[in-house]
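Only one protein chain is missing; all other protein chains are in place.
Note that the chains take the letters A and B in the order they are written out, and that residue 1 is the start of every chain.
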Amino acid sequence: MPRVETNMDFFTAMEVSASGLAAQRARMNVASSNLANAQTTQSAGGGPYKRKDVVLESIDVPGTEGQLDGAVKGVEVASIKQDTAPPRLEYDPGHPQANAQGYVAYPNVNPVEEMVDMITASRAYEAGITTMSTAVSMAEKALGIGK
Amino acid sequence: MANEFSTVDKLQAAMTFHRERHAVLAGNVANVDTPGYRPFDLNPASPDDAQVLAVTEPGHIGSAPGQAYTKEFSDEGQLQTPDGNHVQLERELAKIDANRARYSTSAELVSRRLALLRYAAGDGT
Partner (left out) sequence: MSIIDRAYGAPGVQGAHSLLALPELDKVGKPETNLGESFSKALTDAKELDKEATSQADRFAAHDPSVGIHEVIIASEKANIAVRYAVTLKNKALEAYHELMNTQV
C-alpha cells in the first residue's frame, strides 16, 4: 500500500484517549445514578425511576478524516437511553405508593449489575489514562533527541 | 541518496509509523465498550521490501520520510462481547507498550547517531 501523508501527531492520539475517558466517565455517572436511585419509587415522569444506559458510538477524530484509511477512531456518547425492562413489583401493602393489589413498583435496577458496570468502566478509564501517559512519555522521548 | 543521515531518516520514518500506530491503538482502547467495534492495527511492510521504505513523497522537498504499512482489522480469533465488540483491552495495552518501547529505541538510536556524527563533524574534542 502506498504511503499516505498524514498530519496527525501525539495530540491526535491524546484526543482519542480523552474521548475514551469522557465516555467511561459518562458510564460511571450513569451507573452511580442508577445505584443511587435503586429504591426511588417516584420520579419526575411518574412511576418508579427507570434504569439508564449509555450508548457509545465510534467517531472520526477531527483532523484524521480520510487519513490512515479511517483507522483512528474516537468515541462519543451517542445517547443515554432508558432501560425498557418492567419495574420490579414487591408486595408491601403498607407502602404509600402501593397499588390496589398492595404491590409497590420499584426501579428496574439490579445493584450487582451496576457495580459490575462501574468496575469495568473504571478499568477502561485506567487503561485510557495509561494510553494517554504513554503518548506523553513518547513525546518527551522525542523531545530528548540530540540532548 | 545514501548520505550520513540515511539511517537517521529511516529511524525517523519508523518513529512516525509508531506514532501513528499509537493513535490507532488508542482508538481501540477508547472504543472498548462501543457496540460492534472491531479493532484496527497497522502493520509495517515486510523487511524484504526494505527498499520501498523511507521513500519521500516526490515533490515534497524536506517532507518527513514515510514508511509503507498496511491497515487491517486485528480481531481474528478473538472473543467478542454480546454487543459485537471485539476489543481485548489487555492485548491492546500490551501492543501499546511494545510500540512505545520500539519508538523509544528508535529515538535513542537517532540521538546516539546524531551525537556520533556531531563528534565526527567537529574536531573530535
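By definition in this document, a residue touches a chain if its C-beta (ideal position, glycine included) is under 8 Å from a C-beta of that chain, and two chains touch if they have at least 3 such contacts.
Predicted model, so just to flag it, every value in this text is computed and none were measured.
Asker: Give me the visible chains that the unshown chain touches, in label order.
Answerer: The undisplayed chain, in the complete complex, is in contact with B.
Asker: Could you pull out which residues of subunit B are in touch with the chain that's been left out?
Answerer: Touch set of subunit B with respect to the missing chain: 6-7, 10-11, 13-14, 44, 47, 50, 53-54, 67, 101-102, 105-106, 108-109, 112-113, 115-116, 119-120, 124-125.
What we mean here is this: only the chains that are shown with their structure count from here on.
Asker: Can you list the residues on subunit A that touch subunit B in the complex?
Answerer: Residues in contact with subunit B: 1-3, 5-6, 8-10, 12-14, 16-17, 19-20, 23-24, 27, 55-58, 61, 64, 68-69, 71-75, 120-121, 123-124, 127-128, 130-132, 134-135, 137-138, 141-142, 144-147.
Asker: In their complex, what parts of subunit B are in touch with subunit A?
Answerer: My answer: residues 15, 18-20, 22-27, 29-35, 37, 40, 42, 45, 55, 57, 60, 63, 66-71, 89, 92-93, 96-97, 100, 103-104, 107-108, 110-111, 114-115.
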